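One chain of protein is taken out of this complex; the other chains stay put.
Showing subunit A:
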Amino acid sequence: MSKSETRRFTLKDIFDRFRKDSNSCEGGDCHCGPDQNPSHKPEKQDGFEQVFNAPQNRRSSLKKLTASLLAGAGAVSACNPVKDDKAKEKSQISWEEQFKGNYKLMTEEEKKATVNRLVRSYELRTGKALNMSSKGPEKDVLFGYAFNISKCKGYMDCINACVEENNQDRDSQMQYIRIHEMEDGNGLNFGKSKDNYYHEVPAQGHFYMGTQCFHCEDAPCVKVCPTQATWQEKDGIVVVDYDWCVGCRYCMAACPYDGRRFNWSEPNVPEEELNKNQHYLGNRMRKKGVVEKCTFCIQRSREGANPACVEACPTGARIFGNLLDPNSTIRWVLENKKVFRLKEDLGTEPKFWYFMD
């Protein structure tokens, strides 16, 4: 088949597909991808439409326009008959992923559909299964975190656990948590502290303090994001939709707590180290050019477990729990200890407290 023929075919097929799509492509007449594909369901609202509630014809014409543009550029070839079924399915998934909407605004079905697509595409790529959740916040839960300065000894087990749990890029050694080594007698002087040390800990005459994203109640990072790719969930966790982020890094400039990390290059996690227990808003694999951050291990905390850092800490310096539950440890700490927060004058209301024994 000649090149030009291939191209003509592609274009026409994409058009057909979208014509069917707009009156739903249930039934066996759709020849795009195998029917058993779980992600290939009729979706009413996804992609542009989710935010672009225009009349049907305007919507589909927009879709067609972009389809033809992309097909013209050779970027997509959704239903190329030359390829085998798997390739077809792959390109269809990537097509749908490219034009899906913002997770925050998706309906439950749309959330499921995109999760299924991602799981399926991992399966197609590696032949292995993945467990990805889209579990939402529970009612009457608001997460908070407390850090005991007297107990932290600077072992950094939390950092390592966090990196493994959250599939952070190994090449750039991305870390959400920083442990600052402070000199006794200087007070809380971050300027004189070290957050990179290679000696035996705890070092004489020093104390240790961890920082990470503080999940501010009035988060400047959320406010500045031009695309609403980052927001606060009902349970207080500040999350990022990695597929919606355009990578402008405005949120990084706005965060007063150094809470955000950027994928400057394609993140790499060795296959055997990959944590396959994932959440869409948490530790699923990121791509290059997007921002990410601590999510209080959303894949764990929403299942009722502690974040990996809390679990890994050998001294028990880290306390995590539901602020709305009067019997939780975190509530006990807030009520009985002298707690303080960092940079309180900025009014960001972090949900992260420090205290001393």
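Following the convention adopted for this analysis, a contact is a pair of C-beta atoms (placed from the backbone, for glycine too) under 8 Å apart; a residue touches a chain by one contact, two chains touch by 3 or more; residues count from 1.
Just so we're on the same page, contacts and distances are computed from a predicted model.
The listed options are "NADH dehydrogenase (Quinone)", "Cytochrome bo(3) ubiquinol oxidase subunit 4", "Multiple sugar transport system permease protein" or "Molybdopterin-containing oxidoreductase family membrane subunit", and the UniProt record of the chain not shown names that protein "Molybdopterin-containing oxidoreductase family membrane subunit". The hidden chain makes contact, of the residues A:Asn131, A:Ser150 or A:Thr227, with A:Thr227. Only one of the listed residues, A:Glu109, A:Asp195 or A:Glu311, touches the absent chain: A:Asp195.
Only one residue from A:Ile149, A:Val201 or A:Ala254 touches the chain missing from this view: A:Ala254.
Residue A:Leu346 is the one among A:Ile149, A:Met285 or A:Leu346 that touches the chain missing from this view.
Against the chain not displayed here, subunit A makes contact via residues 48, 51-52, 62, 98, 101-102, 105, 172, 178, 180, 189-193, 195, 211, 220, 223-229, 243-250, 252-258, 260-266, 287-291, 346-348.
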